[in-house]
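Heads up, one of the protein chains got dropped from this complex, but the rest are sitting where they should.
Here is subunit A:
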Amino acid sequence: MRRAVLIAIPYAWLLALFLVPFGIVLKISLSDTAIAIPPYVPTLDLAEGWAGFRAFLSELDFENFVWLTEDDLYWKAYLSSLKIALISTIFTLLVGYPMAYGMARAPEEWRPTLMMLVILPFWTSFLIRVYAWMGILSNEGFLNQALLWLGVIGEPLALLNTNTAVYIGIVYTYLPFMILPIYAALDRLDGSLIEAAEDLGCSRLQAFWLVTIPLSRPGIIAGSFLVFIPVLGEFVIPSLLGGSGTLMIGKVLWEEFFSNRDWPVASAVAVVLLLILVIPIVLFQRNQQKQAEAEQ
């Protein structure tokens, strides 16, 4: 009896505040926009019973999804989100791997401090970390000042409100998510394997490429998905650092909802984004499961 209550409370909470809301999004994505409160039709009228429900069902259609394929804003935004997420994941890996590798090779007594230095930004407000780059990347910002002073450039580069700024912002804010799983994988790595490879005639670079990288693969995969998945739906970074040319689906959804007040289209955008995300999420889960099994 007690056990049933224990299960029922969190279960009911998640059903009511996680699953049911999705049902509502799905339903509204099939509705039509209307000038009303709430701004869509049809609304379900339970007072009319079964006939009312049938009439309600008959009015639902896939019009909004057809609309998403017709207006090229949407599919361009999906493609550009995928592109930005993919490129920034690669950059994060290129910055994060050497750091994780350095941490794993650092003396034992330094490692807790280095870990702390990686985790600390993760606890600091995301919004503030993105904001910090606004002052650096603007036309009269610190980066341009430094480059002008060094004589590298003759006139300020336009960095803020471009895709370059978005890439920098993403690499900066998501770096800890990449470093931690790779570090965990490298930390477990048996050092004698590398010695064996070197004894058998590998150069250090070969040993790194043939032993270290393959053995840290689960960490690389986990870190890449931990960056790729949330970046795909990112809103804060493109809206603060990106410009009018930066198309990302999270921003489109936000504007569709808050500026255009087109709830059905915003819901349809959300449903399609979710469908796109299913693939990387399933791949990520599989990687995690394989890793958990390997540890047992």
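Following the convention adopted for this analysis, a contact is a pair of C-beta atoms (placed from the backbone, for glycine too) under 8 Å apart; a residue touches a chain by one contact, two chains touch by 3 or more; residues count from 1.
By our rule, contacts and distances are computed from a predicted model.
Engineer: Can you work out the missing subunit's protein name as recorded in UniProt? Choose among "Xanthine dehydrogenase small subunit", "Glycosyl transferase family 8", "Inner membrane ABC transporter permease protein YdcV" or "Urease accessory protein UreF".
Structural biologist: Missing chain, per its UniProt entry: "Inner membrane ABC transporter permease protein YdcV".
Engineer: Which of these touches the unseen chain: A:V20, A:V66 or A:L210?
Structural biologist: A:V20
Engineer: With the missing chain put back, one of A:V66, A:L79 or A:L127 would touch it. Which one?
Structural biologist: A:L127
Engineer: Which one touches the absent chain: A:L86, A:C202 or A:L274?
Structural biologist: Only one listed residue reaches the unshown chain, and that is A:L274.
Engineer: For subunit A, which residues touch the unseen chain?
Structural biologist: With respect to the unshown chain, the touching residues of subunit A are 2-3, 6-7, 9-11, 13-15, 17-22, 24-25, 28, 38, 95-96, 98-99, 101-108, 112, 114, 116-121, 123-129, 131-136, 138, 140-142, 145, 172, 175, 189, 191, 194, 229-230, 232-236, 239-240, 250, 253-254, 257, 263, 266-267, 270, 273-274, 277, 281, 284-285.
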